[in-house]
Every structure is written in C-alpha cells, then in structure tokens.
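Rest of the complex left out; these chains stay put.
Labels run A and B following the written order; every chain starts at residue 1.
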Amino acid sequence: MEFLVHTEVNIPHGLYTQAEIDEIYAKEAERGRELGDAGIIKRLWRIPGRRANYGLWEAADATELHKILSALPIYPFIDVEVIPTAAHPSDPQTRDRA
Amino acid sequence: MEFLVHTEVNIPHGLYTQAEIDEIYAKEAERGRELGDAGIIKRLWRIPGRRANYGLWEAADATELHKILSALPIYPFIDVEVIPTAAHPSDPQTRDRA
C-alpha cells in the first residue's frame, strides 16, 4: 500500500551543537538510503526553501509505516502528516495490471 | 521538472444530466490515458472517499504545466493546487544520477 508522507523538520535552536546536528542528518541520510534500497521509500521530493519533503512510501499498512517512521533518526524532530492513497484507475503505473 | 498536483473535482448539482457528466468523465479518462502514455502524468493516486487525487506530473516548467491542466476536459470543474518540488538528495530514483 502506498502512502504520501509530508514531513517538516524542526531542530530547535540552542540545544544541539552543529556536530550533533550534522550527525543526526548523516544518520538520517544513511537510513534513507537503506529504505530506498528496500523499496520502502519509493520517491522523495524536497519542498523548495524548507527543511521539508514529500515522500512516496510503500508499507503493508499504516501500522508498519508508523513503525518505520517512528524509528527514523530524525523522528524526534519531525512533524509528519500521512496521506492515505487509493489506486486511481488512470494511474499510468498500475492501470494495466487491473 | 516534477510537480505534485492536488485536484478536487466538484460538478455542481442540478445543472448537468447524468449523460453529460458521464461524458465529461469519459473524456477525462481518455485524456488522462494519453497524458500517462506521454509521460506527463507519471503517477495518480485517488484520495479515498473523495472525487479528488494527487498526481505526479512532469513538465518543462509551470507554464507548460498550466497549459496542460487548463486544457483538461474536467478543468472547468476542478480546484487545483500545484506543489513545486525540488530534487531530494535521498530520492531513490534520482540519487545515483547526480
């Protein structure tokens, strides 16, 4: 099942050193690569001008999706909105399978 | 350039016969198939419970995108929000090209 996931990152000022912040982002990038390799993150788009993104995620259901999202290194610093999606009969990628 | 496009359909009650409405949807489905074949609509997801969708569209720029959207058979009846996207370094589909 595919989900559109809208994520906004907000690390509060004054609590972490730049090295700590860099490490959070490095771990997140590494974890993102693994999730991409595993086919769980299928697409990721930056929202221009923001520390934010839209992603296309694949998971068995919302429970599995939550397990993955809540284990992200950046999880304590993100605000996430999960948008459920249903198959669209005109979706180019799936329409000929039905 | 890729755009996320959020579309809500609203055909007002009482102005069109069911046959007219069916024809609008049939033409739209046909046009959607052409845009999918042309690689302009790359993905389309239904928002469950609504006559609405999110789509991933490819166009040279916002001007070309508008030209295509405003020529849709369903255009007089839709409310559209275009969300611009920038490349994300962790996007699985594009990360190894850079």
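Everything below uses one rule, namely that a contact is a pair of C-beta atoms (placed from the backbone, for glycine too) under 8 Å apart; a residue touches a chain by one contact, two chains touch by 3 or more.
Predicted, not measured: the structure shown is a model, and the values here were computed from it.
This homomeric assembly is drawn with 2 chains in place; in total, the structure file defines 10 copies of the chain.
Following the convention adopted for this analysis, only the chains that are shown with their structure count from here on.
Centroids of chain A and chain B (each the mean of its C-alpha atoms) stand 22 Å apart. Per the touch definition, chain B reaches chain A in the complex via residues 2, 4, 29, 32-33, 36-37, 41-48, 53-54, 56, 83-93, 95.
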